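Only one protein chain is missing from this complex, and each of the others stays in its spot.
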Amino acid sequence: MTQSSRSRLTRRSVLKGGLGLALATTALTALGLPVPARAAGKKVIIGAFADGGLTPFKQKIIPLAKDAGFDIEFLEDEYGVTLEKWFADAKNSAGQYDLYLLDDPWVPQFGAANVLEDLGAAGIDGGDKDWIGSMIDMGYWPPQKGARVKGFETATPTLICVPFVGDLQTLTYRNDVYTSGAPKTWDEVIAKGKEGVAAGKIKYPVVFRGVSGNPIVTSWYPVFLSFGGSFFDDKWNPIFNSAEGKASAEFFVGAMKQNAPSGVVEFDSDQEGAAILGGEAGAIIQYSGNALKADDPAQTKVAGKLDFGVVPKQTSAIAQMGIFIAGIPKSAPNKANSVEFLKWYVSADIQAKLSEAGSIPVKRSAFGVAKPGNRLIPVALQQLDAGALPRPRTPDWAKVEELLGIELNKALQAGSGGGAALDNAAKQVKDYLSSVGYY
Amino acid sequence: MANSGTQSRKYRLQGAGLDLALPYLMLAPGLLIVLGVLVYPLWDGLRASTKVYRYGSVVADVGMQNYIKLWSDPQFLNSLWVTVEFVALSVTFEAILGFALALFCLREFRGIRLLRTILIIPMVITPVVVAIVFRLIYASDAGMLTAISEWMGGGQVQILGSPVKAFIGLVVLDVWEWTPLMFLILLAGLQSLPHEPFEAARVDGAGNWRVFADLTFPMMRPVLAIAIVLRTIDAFGTFDQVFVLTRGGPGEATRLVSIYGYDTAFKFQQTGYAAALFVTIGLVVLALAFSAVRLLRRVDAS
Partner (left out) sequence: MNSRLARIGVMSAVLAIVLLPIYWLVSTSLKSNREITQEGTLYPHLPTLDNYIRLFTEKQFGAYLTNSLVVTFFSVAIALVAGAMGAYAIARFRLPFAMERKVGLFLLTLRIVPPVVILIPVYLLMLKLGLLDSWLGLIATYTAFNITFCVWMMESFFREIPVDLEEAAMVDGDSRFGAFRRITLPLAAPGLAATAIFAVLVTFNEFLFALALTATPRAMTMPRGTATLIGRIDTDWASMSAAGVIGALPIVFFALLVQRHLVRGLTMGAVK
């Protein structure tokens, strides 16, 4: 090859390549962003994590919001990255979002950093008796009741978040296995489940999430609560390794694992959902994301065979409550729109629509208007009355959950040693919290 | 390397006038971008590593405390150990498999071009997608292994739930993705070896094994060493694949230092501590690289 031909080759190919890319880019821009015809409404940029619990909101409420003059940009991301992205956004006033749909345990972290708008001052009434009390309580920082972390003992509780979509754990069970209604106790769950397995109706009595971190802690929590455990004392000393707590952990990694699919250690929502919706498992404690699919033949093989009930009890039937909760960053670019949207959204009217669409509302009046045939929402109300507790209100919950999740997951793999796992976790939690100045 | 002849030439080439400024002008654009976008943040990170953050703001300056704390943090030590195990196992397997494949492909035969083409695919696919591919293989419900096992009448296969299997699963992913690179480098190395010694050995009647042990392997040692060093440095920073495949779990079984650092910084908001962790990792990798280079030079010289 001569020099000149080489030089022509590169120059020409570079030019060609560049031109081609530019053309392709233009074409794709035209194809890929078909959004210029957007109605000039009041813009609100909502950040959310991907979760089936938001499906009714996406499908039914966003169109209504558009009719009401809001231009909603709904940015969905993976659960595992949203907390850090949003916190960085708010803390650094990056102004990329108008509204976060947070997981409620994240509220204290945002609250402690003082990066969310005071919604009470913005005109949202936290004292409205129509709120579900335990849900609106989660929107305050520091919390109105219960232990407060150091540095916030005397601060006035401020409403920085409002409940967005209610959710709490309830029991989903197979009505052809548990023929006399929802099983009342854990013993009944296992015993009747085994009969169902023997009769060939199901493969496993129960299923749950065993992945370390948030998933396993979430699955173990209602068992822990129903055995009568409590997590921290009012000085933030971990007391989850009490006798009750240990009994619940032993039951969880022992009897429950033996009666669950062998892969349960690595199960997350999708696998546990597949096990119940695919007709393999007899009972599950879950949030509403999968429960919402229980009557849809396109999503489940056992439509009509799944019923809902209050979680089983050992000493009490308490579930974990975990809700989508909305906060507006102080750096929101369309703050006024965002506040207006929230007010519109939590109105009794729209909450009724949300309830009709199948989600658990956050206003009591909306519970009554669930579509006939929606069996989940009345059960959710029953569970709220029976007892539902949020996770401890500390900005360091993510780390606590991780430390505990790792230990529980190890015990689950071993199939024993739940009590010892809690002792280990309690020590690590205590060390960690003291290293960040809790005591 | 640089003998006096080329040196004097370089001086001669430098010329005068505007040409005197030329080297600086040519270096400037690249250096400015790098200084602004990489070096300034590096400096920023160094500063942050001596601070303690709480709720996203600096609350104290603790000097070297963060660095000292690292070495008594069981989770950091575990992640370091996991990383070393991961790198050692992956790179070893990649080197052995890559070398074997390269030897196998040294002789031209039909189909070799197809083989080479196919082998390019794993290493060019986006790492995030590679991890998705392996999640689809390992998942106990939707996975390929489970589907095959059930087809053969078995039950669910679980990989990502057991610490040992998940770790091996991660190594398998890395070996699948990067053996081809090892293979291509080593093949190029083999092809660049002189023919004469091999012909002479054949004439002397040496068997395959003797030729390999006495000629091929010693002659390939430098290339092999460089390939291993390159891959080791890269593997140390592995992040995407673990982030998508296991996010460090189950437990801490696949939590590499990069993942632990990321979580410490973003999930637990210990920004200063995470910065110290990252600086430490950077120093470890640099030390590794430079001692490897020094070792190579010494081998070269002897």
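Order as written gives the chain letters A and B; numbering starts at 1 within each chain.
Criterion: a contact is a pair of C-beta atoms (placed from the backbone, for glycine too) under 8 Å apart; a residue touches a chain by one contact, two chains touch by 3 or more.
Keep in mind the model is a prediction, meaning the values are calculated, not measured.
*Asks:* With respect to the chain omitted from the figure, which of A:Lys85, A:Lys192 or A:Lys363 is a touching residue?
*Replies:* Checking each option in A:Lys85, A:Lys192 or A:Lys363, the one touching the absent chain turns out to be A:Lys85.
*Asks:* Determine which one of A:Ala274, A:Val310 or A:Ala426 touches the chain that has been left out.
*Replies:* Touching the chain that is not displayed is residue A:Ala274.
*Asks:* Name, in rising order, the residues on subunit B that touch the hidden chain in the full complex.
*Replies:* Where subunit B meets the chain not shown: residues 6-7, 9-15, 18-19, 22-24, 26-27, 29-31, 33-34, 36-45, 48, 101, 104, 109, 111, 115-122, 124-129, 131-137, 139, 141-142, 144, 146-148, 150-151, 176, 181, 184-185, 187-189, 192, 223, 226-227, 230, 233, 236-237, 239-240, 243-244, 247, 258, 261-262, 265, 271, 274-275, 278-279, 281-282, 285-286, 289.
*Asks:* Need a quick check: the contact residues on subunit A for the chain that isn't drawn.
*Replies:* Subunit A touches the chain not shown through residues 3, 6-7, 9-10, 13, 18, 21-22, 24-25, 28-29, 31-33, 45, 47, 49-52, 73, 75-81, 85, 88-89, 92, 94, 96-97, 211, 215, 268-271, 273-274, 277-279, 289-290, 298-299, 301.
By our rule, only the chains that are shown with their structure count from here on.
*Asks:* Which part of subunit B faces subunit A closely enough to touch in the complex?
*Replies:* Subunit B reaches subunit A through residues 54-57, 139-142, 155-156, 158-163, 166, 247, 249-252, 263, 265-269.
*Asks:* Hey, which residues of subunit A end up touching subunit B in the complex?
*Replies:* Subunit A residues touching subunit B: 80, 83-84, 87-88, 91, 109, 112-115, 210-213, 261-267, 270-271, 274-275, 395-396, 398-399, 402, 406, 409-410, 413, 436-437.
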